[in-house]
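One chain of protein is taken out of this complex; the other chains stay put.
So, chain A:
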Amino acid sequence: MADTPVEAGAEASGAGMPQLDFSTFPNQIFWLLVTLVVIYLILSRVALPRIASVLAERQGTITNDIAAAEELKMRAQEAEAAYDKALIDARAEAAKIVADTKAEIQAELDVEMQKADAEIAAKTAESEKAIAEIQDGATEAVKTVAKDAAKEIVAAMGGKADARTITAAINARMKG
């Protein structure tokens, strides 16, 4: 069995392996050279430059896209920074406005308070004066009424009252 394939093959090809049949060599070599030249020309003229350009173009596209993405990212970061800064500024501004307004209100309040205090003081003084006047008036009136009453009483009792004496007596009474 083991011999059969070799023998059969040998018989079929006549002189052993077809690979060693030198009569076919020129044919094979000729067509090989033709084939290689054709393949080389097709590859070097058409296929390889085309594939190279496609790959280069793709590489370019990818590089551009990455660059664009980077730029956009940078811009986004810048925008974020600007936003943060604006936020901080706005906060500071707001705080400043609050502080200013507070101070202003305080100042106004102080002025108003002083004014009010002064007014109150003035009113108080005026009122005191008025009260004193009224008191004085009242004392005077009491004195006059007392004098008159005393004069009348003295007259009614039949005496003649000396005005100066009565006044002195009333004044002494009033003080007492």
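The working rule: a residue touches a chain if its C-beta (ideal position, glycine included) is under 8 Å from a C-beta of that chain, and two chains touch if they have at least 3 such contacts; residues count from 1.
One rule holds for everything that comes next: contacts and distances are computed from a predicted model.
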item: Missing subunit (named according to UniProt) among the choices "ATP synthase subunit a", "Aspartyl/glutamyl-tRNA(Asn/Gln) amidotransferase subunit C", "Hydrogenase maturation factor" or "Carbohydrate ABC transporter membrane protein 1, CUT1 family"; value: "ATP synthase subunit a"
item: Given A:Ser53, A:Gln77, A:Thr101 or A:Asn171, the one touching the chain that is not displayed; value: A:Ser53
item: Touching residues (missing chain, whole complex) on chain A; value: 4-5, 8-10, 12-13, 17-21, 23-36, 38-40, 42-44, 46-48, 50-55, 57-58, 61
